[in-house]
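A single protein chain has been omitted; all remaining protein chains appear in their positions.
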Amino acid sequence: MIKQHFEASAGYRKWTLGLLAVGGLILVLGFIFLGLSKDEHSQTRFWAVLLQNSTYFLLVVNASMFFICVTCLALGGWQMAFRRVPEAISTLVPVFSGIALVIFLYLIFGPNHHIYHWTDKGHIEHDSILKGKSGFLNPWFFLIWSIVAMGMWSWAGAKMRQLSSEADERPMENDEAKNFHRRNTVWAAIFTVAFGLTVGSTIPWFWLMSIDAHWYSTMYSWYTFASTFVSGMALIALFVVYLKNRDYLEWVNQEHLQDLGKFMFAFTIFWTYLWYSQFMLIWYANIPEETIYFKVRMHGPYRAIFFLNLILNFVLPFLLLMTRGSKRNYTVMTFLAILIVFGHWLDFYQMVMPGALGEHYSLGWFEFGILALYAGLIMHFVGKALAKKPLVSVNHPLLKESIIHHA
Amino acid sequence: MSVKKFVVGCFDDEKVLFPAVTKVRKAGYKLQDVYTPFPVHGLDKAMGLRDTSLHTAGFIFGLIGTTTAVTFMSWVFTKDWPVNIGGKPHFALPAWIPITFELTVLCAAVGMVLTFCYICQLAPFIKKHHFHPRATDDLFVMVIECTSKTNEHELKNFLDAAGAIESNIQVVEDGWWIGRYDRDQQLYKEPIVA
Partner (left out) sequence: MSLTKYESQLREPLVDGKKTYHDVTVDIVHTIEAKPTRLWYIGFYVAVALLLFGVFSVYMEVVYGIGQWNVNRTIGWGWDITNFVWWVGIGHAGTLISAILLLFRQGWRTGVNRAAEAMTIFAVMCAGQFPIFHMGRVWMAFFTMPYPNTRGPLWPNFNSPLMWDVFAISTYFTVSLLFWYSGLIPDLATVRDRAKTKLRKYLYGIAAFGWTGSTKHWQRHESLSLVLAGLSTPLVLSVHTIVSFDFATSVVPGWHTTIFPPYFVAGAIFSGFAMVQTLMLIMRKVMGLQDYITLGHIEAMNKVIVLTGSIVGCAYLTELFMAWYSMVPYEQAAFFKFRIAGPYGWSYWLMMTCNVISPQLFWFRKLRRNIAFTFIMSIVVNIGMWFERFVIIVTSLYRDYLPSSWSPYYRPTIWEVGFYLGTFGLFFTCFFLFAKYFPVIAIAEIKAVLKTSGESYKDEMAPLEVMSTEKFAHEMLHHDEHHREGDVHVVHHDKH
């Protein structure tokens, strides 16, 4: 008989608790030694790391719902056998939204202006560019739009999950199935449009690009999207492999894993494509207002991270995921999924830190501690969400296609 | 090239074809090929064919393209005739990515197609014996090569029993030659035993 309900094993609980305890302890220590420090750089470090992690992981878990919605709109069937996994991951959106909101509130209304320079009213007076931008870069617009965006993701996502539960109840007749699919499509479309208006454009400008407040790049949001989507796929793959190793998800096999691998591979290339386009165009035109962004990253103190970013997020996944065999191998996929999630975490690190801390950055106990905290939070909440519902919605009209799926 | 004797069985349904392939192989007959009007998913596995490694050839051709592009451009701009272009360094790697990429794809694609044509003996004016004209229309044509020990009539009955809608014995040229399709395809005049 199929193991339909996930039960967190002792090992899983131990790891979750461990990560949460370590992360929580480091958060407290960080607050005491950095957050409350008199040193401005330490203070900024504390908040910048929180900002980096909260935005990164929020966008990564949100990518799960985006994946569900686009596959639904494209009438994909192959993902049905493991669709509850991205669903469970997407339950984190409201949680991480809440955390991010607290951090934003402090950053835009609090006394620290090193991260968002445009929040410093005194400074804006002497800065004609930031003054000109204040129609967009102002605390209230930032706050309200962030809340609206988070609300839309959470709400449409909740609707999608709720619809998904309907397929647990009983088999559907043909017309019923069509109607069910139509309603799914409508909500998926709503989510996708909302996603385009936020993640695809405005939200990364607010949350991240405004750290380098003078600088601008039209590509920025799509680049951020690519970065978080590929990590989102990696996170899904990670949980699928874990569940499969624990004998859950009986109908998932290497065929599905290979397709997840294809997504990781394809979007790795897509990310690289956007990275290259943005970098090359700025490098080629050589306009000082624009090159400043890469000057500090490529020739300044972030040089190592700049190149490591390319190795972790392009070279390794590109070479290692190229063959069919590697995408069907559980160990290789686990390794690469962890690599990608970490690689793009580092990508976000180099998006946030140069503007906030400049050369005073450090990558040490606090950074990795918060990373551990977020890993623990993801394990805790996803584990809880997985346990709540059956792992497969048995009567979904597309599930049978997923069972006989061939990559 | 040599003249050989074949027993041909035609099937019109995949559901019959697959078990027939299995039966023929189990009986130990020498399955020469199955000619089909479209790629029948899984038939290669059922026939026991090994996977093709054509894609590996593609990878190697691609690498050749990459190397050619990078070495050539760096030789031109750093050794042969360095020019100051827009104040960029002579070794202007970001500006070479597009051409490098294009050449990689070009070499991989052209190389693979040529390899494909070579290993499948496909080219204009190449001619092969066609066991049944409907093999490119709606029939799955199974061809079994007769060895010295094969009793072809027994084999023909065997295929009929396995569900072939049509079967016959043909003595024909194996392999390929230069020829034209408007000429008679029968090189050897032996009558086809129906």
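Every chain is named by a letter (A and B) in the order it is written, and numbering of its residues begins at 1.
FYI, contacts are C-beta pairs under 8 Å (C-beta built on N, C-alpha and C of every residue); 3 or more make two chains touch, one makes a residue touch a chain.
Please read all numbers here as calculations on a predicted model, not as lab measurements.
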item: Omitted-chain contact residue, chosen from A:Leu101, A:Ile269, A:Leu310 or A:Val332; value: A:Ile269
item: Chain not shown: contacting residue from A:Gly200, A:Pro301 or A:Gly358; value: A:Gly200
item: Residues in chain A touching the chain absent from view; value: 2, 73-78, 128-129, 132-133, 136, 171, 174, 177-178, 181, 189, 193, 196, 200-201, 205, 216-222, 250-251, 262, 266, 269, 273-274, 277-278, 280-282, 284-285, 287, 289, 394-395, 397-401, 403-404
item: Residues of chain B (touch criterion as defined above) contacting the omitted chain; value: 14-15, 18, 22, 25-29, 33-49, 51-52, 54-55, 58, 62, 72-73, 76-77, 80-81, 83, 85-86, 88, 92, 95-96, 98-99, 101-103, 105-106, 108-110, 112-113, 116-117, 119-128, 130, 133-138, 141, 147, 149-151, 154-155, 158, 176, 180-182
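Here, only the chains that are shown with their structure count from here on.
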item: Centre-to-centre distance between chain B and chain A (centres being mean Cα positions), rounded to whole Å; value: 45
item: Parts of chain A lying in touch with chain B, wherever the complex brings them together; value: 276, 279-280, 283-284, 286, 322, 406
item: Touching residues (chain side chain B, partner chain A) in the complex; value: 41, 59, 86-88, 94-95, 97
